[in-house]
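Apart from one protein chain that is not included, each protein chain of the complex appears where it belongs.
And then chain A:
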Amino acid sequence: MRFRAKMIDIGCFNHFTRVVNTISKLTKTCTLRLTTDKLYFILSDKVANGGVSMWCELSQGNFFDEFQLEGVSTEHNEIYMDLAAENLFRALKTAHNAKSLKIKLTNKHCPCITLAVELPSLSRVSRVVTHDIPVGVIPKKLWNDFKEPSVPDFDVSIYLPPLKTMKNVVERMKNLSNFLVLEANLNGEMNLKIETDLVSVTTHFKDLGNPSWGDNGSQDSTQDRDPETMMDVKVDIRKLLQFLACQQVNPSKVICNIVNKRIVHFILLHEDVSLQYFIPAHA
């Protein structure tokens, strides 16, 4: 297995750093999947995560000027590895004014992703800062655990309100309750509700817009339904807040798909990076 890549554009460093920062806010460890075209940051839904899962996908061509990959075999030209996104983020932060960034898979006592950051210097010779981030290479027999999730057969699809507003409200609600009910309908309306012995709070959002999915099986079944009917999911507030707080910049649109009482699925598209996040209903 071999992997080496090089980035030279400052805009790309910053963009890539922002993506990794977002991932590190969502999960401590995740799986990085490398293919010749794309990078994926994956979190599969284990009990340890509270059943939450994540799929983030970016085209390597948007970031790297050079990208060479030799996967586990010619037939399966991919590499899967576990890493702590926070470690990668900390290393990338040092590259914000770098001349170039080289990333490669190495073996130093253990497999590592090695970042070589070439920093500007007054002398002829550049300074290079090297970071070794330990990773766990995942054998092919386990790759099935990291399959791309399919868009669920949702009951309602709706655009989220501005993330900052939603995050402020959910942050306050977190002081009052551990669980929140997120409900929405086909009329662009969404409510966030908490209820405890002490207090009940409901926040109403309107005119959010419902994305059209074209010829989608889910859409057919919803056509007969009254657009006012609310579909809902009860979720752990901290998981929802983690998702709302992960973005540092406001993305253009976030789509929220709800499977009644089962799962909520968020799709965030920003600057050619797509991020999907699933939160299951609380049992």
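The rule we apply is simple: contacts are C-beta pairs under 8 Å (C-beta built on N, C-alpha and C of every residue); 3 or more make two chains touch, one makes a residue touch a chain; residues count from 1.
The rule is simple: contacts and distances are computed from a predicted model.
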Absent chain [UniProt protein name; select from "Radial spoke head protein 9 homolog", "Cell cycle checkpoint protein RAD1", "3-isopropylmalate dehydratase" or "Translation initiation factor eIF2B subunit alpha"]: "Cell cycle checkpoint protein RAD1"
Touch with the omitted chain, as defined above, among A:T203, A:Q247 or A:Q276: A:T203
Option from A:T74, A:S123, A:S150 or A:N175 whose C-beta touches the chain left out: A:N175
Where the unshown chain meets chain A, residue by residue: 161, 165, 168-169, 171-173, 175-176, 197-207
